[in-house]
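Below you'll find the structure I mean.
In this view, the complex is presented without one of its protein chains, the others remaining in place.
Labels for the chains are A and B, by order of writing; each one numbers its residues from 1.
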Amino acid sequence: MKKLILFFISCLFFFSLAANTSTITLWHSYRGLEEAALQEIAENFNNSQTDYKVELLSVPYDAFANKLTSAIPRGNGPDMFIFAHERIGDWARSGIIDPLDPESVKLMKDRVVNTTLNAVQYKNKYWGFPLSFKSLVLFYRTDMLPSPPAMTKDLIVTAKRYTDKSRGRYGLAFQATDVYFSAPFLFGFKGGFCLNTPTANDTTPACIDNPGNIKAVQYISDLVNKYKIVPEEATSALVTQLFNEGKVPMVINGPWFMGEISKNVPYNIALLPTVSETGEVLKPFLTVESLIIANHEKTNIKGVKAFANYITDAQAGKIRALKGRQAVATKEVYKDEEVSADKFLNVFRQQAEISVPMSNLPGMRMVWEPMATAMRKVIRGADTSDHALSAAMNQYKIFSQTPPEGQDPLIYILIMIVAALAGIIYIVRQIRKYSVFKSMKTMPAPYLYVLPAMFAMILLVFIPFAVGTCVAFTAHRAGNYSFVGFSNFISILFAQDFPVTNPLSFYFTLAVTVLWTAVNVFLHVTIGLFFALLLREPWLKLKGIYRVLLIIPWAVPNYITALIWKGMFNRQFGAINGLLIWLGLEPVSWFSSFWTSFAANVTTNTWLGFPFMMITALGALQAIPRELEDAAAVDGANMFQRFWNITLPLLKPALLPAVILGSVWTFNMFNIIYLVSGGEPDGGTEILISEAYKWAFQRQERYGYAAAYATLIFIVLLVYSKTTEKLGKGK
Amino acid sequence: MRERTLSKSIFINLVLILASIAVMYPVLWVIKMALTPAQGFSLSANPIPDTISLSNFADIMTTKDANGGWLFGRQCLNSIVISAATTLLGITLATTAGYAFSRFTFPGKNIGMKMFLVSQMFPGVVMAIPLYILLDTLGLLNSMAGLVLVYSTTAIPFCVWMLKGYFDTIPKDLEEAALIDGASQWTIFIKVIMPLAKPAIVVTALFSFMTAWNEFILAATFLGDERAFTLPVVLQQYVGSYSTEWGHFAAGAILVSLPVMLLFFLLQKHLVGGLTAGGVKG
Partner (left out) sequence: MAGVKFENLIKQYNENAVILKGINLDIKNGEFMVLVGPSGCGKSTLLRTLAGLETVTSGKVMIGDKVVNNLPPKDRNIAMVFQSYALYPHMTVEENMAFGLKVRKMPESEIREKVNAAAEMLDIKHLLKRLPKEMSGGQRQRVAMGRAIVRNPEVFLFDEPLSNLDASLRTQMRVELKKLHEKLGTTIMYVTHDQVEAMTLADRIVILNKGIIQQVGTPAELFDTPTNIFVAGFIGSPSMNLIRMKTIKRDNYHTLVSEGINIGVIFGEGAYHEELIAGIRPQDFMLTDDNPEISGSVEIVETLGRRSLVHVRLSETGKITVELDSAVARNFKTGSQIQLNVKHEKMHFFDAKTEMRIKEEIK
């Protein structure tokens, strides 16, 4: 009895404790040292007081935005999250984040570096507590280069000394075709995107083809093609590797690069040099990681403020600076002895002062794609700088078109009701005609067998799709959806802005998608079947081993293998070109022409996709008695004839579902395109689904437009399955 | 023509060895990155690691949660439970449906089969947010059950079609014999049909398992607690906004793919059927 009472008391105690301490959740996507520092701070915070308890959740970066936009409007979001400031505009417009109150603003003005606070400003409000900032700086190997050049002229001269293309050595490495990495040059040549003026607002158009940008792009192209001091297809992996292997003394990169440098490499960082031609300093983009308040009923504003106060003060800032290796926004931190002695942190701090905060206006996100396309074109020598940039400007105009105006949905609703009624009448008639209910009574077994699966499908696939499709009839504008009828479909199908041969055109992309699907499925089936046939020989030893080895591409997560394939297709360092050279052939610049880029995508996807077909075929082959082939052999059929006339027709019924479903999957195979060719060249190898993705997430947030794309994809596939069905019957 | 001849044997083994090398070449890089303590992305033509260190594996396998529990173990368990449950549920629903489609003619059969096919044509882009709302409404957010349901419905259509195709090849005689032997429909299904459909069930089981095992977007969106995360989510956490910890990612990728290969290795003996021909001759 005593024990019981004790138990109750302890329970009560526990609950009272729990009731007093409210939990506040924080989502972030930090890794490594940054995460460790954050964890330490959260722990310190939790120990420092009893009112609030911070719980951290590390969400993969790739799923972060998606999770936020799904969860917050449903009241499931965190109280706060850490993210770079450039999405603040979108989120503020969509109403999923809350601005800081005047008290907090005042506190931040005292505490943080001014530029960082400017970055989180949108529509005269401040939308985040600046925590740290990231910008590009110049990394150099101290064993190769005693001191970094201060002017670009010196940089070129120095770089030339180290360049020896035949041995894969360069003077400077950075991702030249990536706008973020090239941005310092744009600003250094007095270019830019016109979005950083104080008067810029949501409707301000970005400028792309200004003289500064034209000169800058030409200059970058010269670095690659004329002076040849920068490698052509520099991916982040390649840059890292060149630096680590001592094949390049200088790299333009951000603070994250420090984690990628091998431990035995001596290096230092410096401010970016000044452009000799203009006398302007190379100014990188500045991104500010901020603590942002999620806007939903359950958000514990007081708790968030308490934590924000804690994490932005000097003590926590020091932990983030020294343990997390972050360039902290809190000014006070730099007065600390230990921090000011840190050469890296100081350089970052100085570079932040000479940087351009990335704009959080909608115009910014639409700049990336046209600009990148133009830069690639110029760098691979396919276009002049001014021409490419004016084309980019045109593309930007297309992307930035205002979404269609809302329409009165009344007529559509009426049409929908009539259509729904007609549909119901049709279904009822069909049910009557085939007396479905009667057969359900007389023969319930098959219905009972199918019912559970069907129920699950309707609930979890068909209903969400129907809801998703409704979005296709709307336009998304700053968090609001307005009904626009068929406008999205009309503008996709009858686009006036560009010819059919433009990669942005639905029909062009459709043609590419169909070709992509056909080639892939053909290769998957052929190769899969070939191995399945080899692997069924009963006397084959090591059969089990071969089988397991050959399914590995399917088993390993394709995010990493797809990127390895991209690396293998690298113009200069890739294994594929290595093989071609070894065979005495010319190396190929895989991603600069449509067909080779397409081939690279197909190769990767075939490598990934054939094991599935192989396994399916292995299973299906079991149902075919081998006597039939023996009989054909006796009849004098050779190996090929036996396969073609006996095995294949018998396999057809079992393999057909895999082929049809396989083609449907390939049709929507987003990952490979995104990771391998990235649409290169000039968006030509984009397929419908990746195009839809771009409309939704990378250009404007045109969710309605993207949903219309998705609906069209569905219709195309439906037509495809109808035709294959007819073909199947025809045979 | 089925006998083994020396030349044929050499030819087949040679082809398979070459194919295995070609298939393994990119994978060797994953292994190299996993065994190299640095976090860079290796690009050199030589996929043999220079140094061998298990630190990446150690790093990712020894993560701890806020209470000091073994986080990685917990997440492993989540993945296993979710994938196994998906496989079980998917196969159960798909075999019954596939059986009905194969053995009965009933009004609505064609439409029903087509619905399964059509469902695969919905692009995922438009489904994620409605699905989120749906699961939230059903109270299945943040739960394994919700994910299992979503994954199974992703896997079911293929399984239904595949199994239907295979059931079609099983002679009807056997079922009739069992019927006369006094077995109920259900007993026949479990004791006669299912064992005979083993090869197809292995294929579909592997497929269902993989569907659940490698998915991370939905899992990361639907789950709100690190202790509930599945391995692919954990793996994807190493991909940052600016850079990726490739060493950790590669090590994780290997850890994630090992169980699949092991599973396949264990299952593959069942992939060999050939039993159905046992009725009259063979």
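One rule holds for everything that comes next: contacts are C-beta pairs under 8 Å (C-beta built on N, C-alpha and C of every residue); 3 or more make two chains touch, one makes a residue touch a chain.
Nothing here was measured: the structure is a model prediction, and the numbers come from that model.
Across the whole complex, the hidden chain's contacts among the shown chains comprise B. Only one residue from B:64, B:191 or B:269 touches the chain missing from this view: B:191. Within the full complex, the residue among B:179, B:217 or B:267 touching the omitted chain is B:179. By the touch criterion stated above, the residues of subunit B touching the omitted chain are 171, 173-174, 176-184, 187, 191-192, 195-196, 275-282.
To be clear about the criterion, only the chains that are shown with their structure count from here on.
Centre-to-centre separation between subunit A and subunit B, using Cα means, comes to 24 Å.
Subunit B contributes residues 1-2, 4, 9, 12-13, 15-16, 19-20, 23-27, 29-30, 37-45, 66, 92-94, 96-97, 99-101, 103-104, 106-109, 112, 114-134, 136, 141, 149-150, 152-153, 156-158, 160-162, 164-166, 168-169, 185, 199-200, 202-203, 206-207, 210, 214, 216-217, 220-221, 224-226, 232-233, 235-243, 245-246, 249-250, 253-254, 256-257, 260-261, 264-265, 268-269, 271-274, 276-277, 281-282 to its touches with subunit A in the complex.
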